[in-house]
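Handing you this structure, nothing more for now.
Of the protein chains in this complex, all but one are displayed in their positions.
So that you can tell them apart, the chains are marked A and B in the order they are listed, and the count of residues begins at 1 in each.
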Amino acid sequence: MENSVYENLPEISDKSAKTRKAVSLAVYIAAGVILSLIFLFPIIFMLATSTKSESAYAASAGRITMFLPDFANLGEAAKNYGNVFTDYGIWRYALNSLTYAAIAIVLNVLINGLAGYVMAKMDFPGKSFLSFMIIFLIVVPVETSIIPLYSIVKIMLGLKEGASVIGVILPAAISIFNIFLFSQFFESIPQEYEEAARIDGANTLVVFFRIILPLSKPIVATVAVFCFIGVWNDYIWPSMILPYNQEGEWPLYPIQAALTTIQSIQGITTGEIMASLIVTSIPIFIIYVLAQKYIVQGFGTAGLKM
Amino acid sequence: MTGSALIIAAVFIAIFVAFAVYDVLIAKKRSHKKYKTGTAVTAYLMLLPAVVLAFLFILLPILYSLGYAFTDYYLLQPNSISFIGFDNFKQVFEELAKGGTIYHALINTAIFVVGVVPLQIGLALGLALFVNKPFKGSKIFKVCFFAPVVISLSVTSFLWLQILSPSETGLLNSLLGVFGVAPHDWLRDPVTAMPCIIVLSAWQGCGYQMLIFLSGLSNIQKSLYEAAALDGAGAWHKFTAVTWPGLRSTFVYILITVFIGACRILTQPMLMTGYQNHTVTLSYYMYQQGYTYRWVGYSSAVALLMTIVIGTITLIQRRAFREKN
Partner (left out) sequence: MKKFFNRLLILALTGAMALTVASCGGGKTNDDNSAGEVDPTTGSTIVKVMFHVDVKSTEGQAYKKRIEAFNAAYKDRNIKASATYKARSAGAAGYETELLNNQVSGTLADIITFDAPNTASYAKSELLYDISSLVPDDVKNDFFSLNTYNGDLYGLPIQESSAGFYYNKKIFRELGIDVSGYTVDSPWTFDQFKDVCAKLKAGNVTPVDMRIDATKDEMATYLLYPFIYAAGGEFTSPDGYTATGYFNSDKTADGFKFIKSLIDAGYTSYSIGATDFFDGRVGMYLSSGWTIPDLDNKYKAVFASRDDWGLLPYPKSVTAASATGSWSLGITNNHHTDKSAAKELLLWLISTESSEAITTATGMIPARKSVNTNYAEGSPEYTLLKQLETTGRERPVTVAYPTFTTCFNQVIAALGTGDVNSLLNTQADTLQSEMNRLKR
């Protein structure tokens, strides 16, 4: 097992042990690089294709060259990336997505966090029913069609064109799993913190915002990252619910809905599609890299006891 | 629709009140604890936004979908839905007995679940152990392994199609050709199609579970390893004595979520092979019946049966593997 690389190495300043350590480190890095390639090949392909014209792409399809950029003709890459921003104006849709994601994250943390706090720390009649419902909805996955959800949002909220953004954000703001995650995390926070605050006369909301949330950065980060990825990648629901304007444009579309719509336009090349996918994947990667430490902590502390 | 939603809301509130009263009575009887009115009111107020949203956007669509199972809802006639009792369920079992497409769907789903659950969890655990090192570079690996989780399924499926392409110049075939293996039509051959879909699904998904295993590993105290090392334990013994027991609750969570996800596999067979008897799965069958063939009622009946079966199995898994406390 690879485990043996670091653990179980007695502190011997023997030369042969040092070489052994260096060799096993080299083996470890080599294995890691090969594994990384296995998991990264779609990105390599996307990067390579985003530098190609349509005929260069056709010539490479199905061959190993599809993973290599078209070095001979790098002007094509500039053209592909340029078109993504000028002809298709995707920055506007990216801004929409960022706005929706930001609002959804705030609502998500507030609404599910409050509910999780109640489930973790407070006692009230009917709690047995609600905790059963939470586990039930997580454990028993119900296959649902999107049609009733559409009818509910359209009819109940009576959405007019401008307000339809609410129909995109609100369903993203509630998540049973996040309630579960929050409550598991809050349970691990020692009671003493709260009691100290209560003696000072703080009410429940103050305790939640002043004591609990600041102690819960890892779980807030976890929920925020997955909420962001969810909102950023969703396209079916927004493209159902958001209207086209009189000019037949879709100014309110989030990024992925806009991209899938753009892809249906005749004349967009494979290279341009890949360039747009690369550009729109970058935010997810940045956020993931920044937050991964918290995600591990968040899941770790919550314990995920089902 | 508004009317029926109000009825459901009333039923929901009634059930909740019934349980609340039951809770109060039990508490009185045992008299260990007493509910404080102030706390309860605060709790209800804080729960209110979550409950309202969950009711509207989660519970209500679920109940409508399940309700359709007892109707003749045909997608093109949404304004003439009538109640037909258990006819849809009868038809499901007739199809099953006849050995129709749903029979293949059931078998294929079972094969997929049996194949992908151990593979994906094993891969995730292996990767987690691999990157869980005090070496700086392992952070980069951690990001790389997670990459397939965030890349759009259509791009990865397209690539796998190129890799598994039946032509001699297909990437896998040309690689095997070096060793003298004849080209093979991986996805059209009923024997190899499902294993291919299993491998690519595990590849796509395992990065996420790796992250959760890592969080489980971070919870294991270092002192346990040190103690085991003092006892002279080897790597394997450390794994069975310290790592694995420490990962137990993480494992149960991952088992349940991967199992549920596997039961609902839809996109991969749809993009890789299309609707074919040797790769159709239950969710794909439901999609085809509900959207393409427009039998929403029938499709909902399949969904309801699936929910019951999957739910029962997960509850059993949860009981069997949960830590006894």
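One rule holds for everything that comes next: a residue touches a chain if its C-beta (ideal position, glycine included) is under 8 Å from a C-beta of that chain, and two chains touch if they have at least 3 such contacts.
Since we're looking at a predicted model, the values are computed, not measured.
Colleague: Among the chains present in the display, which ones are touched by the chain that isn't there?
Modeller: Hidden chain, whole complex, touched shown chains: A, B.
Colleague: Which listed residue (A:77, A:107, A:147 or A:275) would be found touching the missing chain in the intact complex?
Modeller: Residue touching the absent chain, from the options given: A:147.
Colleague: If I consider the whole complex, including the chain that's not displayed, which of B:204, B:273, B:299 or B:314 touches that chain?
Modeller: Only one listed residue reaches the unshown chain, and that is B:273.
Colleague: If I consider the whole complex, including the chain that's not displayed, which of A:83, A:164, A:188 or A:261 touches that chain?
Modeller: Touching the chain that is not displayed is residue A:261.
Colleague: For subunit B, enumerate the residues touching the unshown chain of the complex.
Modeller: 1-4, 7-8, 11-12, 15, 63-64, 66-68, 70-71, 73-83, 100-101, 165-170, 183, 185, 188, 270-271, 273-277, 288, 291-295
Colleague: For review purposes, identify every residue of subunit A that touches the missing chain, sorted by number.
Modeller: Within subunit A, the residues that touch the unshown chain are 54-55, 57-59, 61-62, 128-129, 132-133, 136, 146-147, 150-151, 154-155, 235-236, 239-240, 244, 246-249, 257, 260-267, 269.
To be clear about the criterion, only the chains that are shown with their structure count from here on.
Colleague: For subunit A and subunit B, let me know how many angstrom lie between their CA-based centres, rounded off.
Modeller: 18
Colleague: Which residues of subunit A touch subunit B in the complex?
Modeller: 1-8, 25, 28-29, 31-32, 35-36, 38-43, 45-46, 61-64, 66, 110-112, 114-115, 117-118, 122-130, 137, 139-149, 151-153, 155-156, 170-171, 173-174, 176, 179, 204-205, 208, 229, 233, 256, 274, 277, 281, 284-285, 288-289, 292, 295-300, 303-306
Colleague: If we count contacts the way the header does, which residues on subunit B are in touch with subunit A in the complex?
Modeller: Checking each residue of subunit B against subunit A gives 1-2, 5, 15-17, 19-24, 27, 33, 35, 39-40, 42-44, 46-47, 49-51, 53-54, 56-62, 64-66, 68, 127, 129-131, 133-135, 137-148, 150-152, 155-156, 159, 162, 165, 167, 169-171, 203, 207, 211-212, 214-216, 218-219, 225, 229, 234-236, 238-239, 249-250, 252-253, 256, 260, 263-264, 283, 286, 290, 296, 299-300, 303, 306-307, 310-311, 314-315, 318, 322-323.
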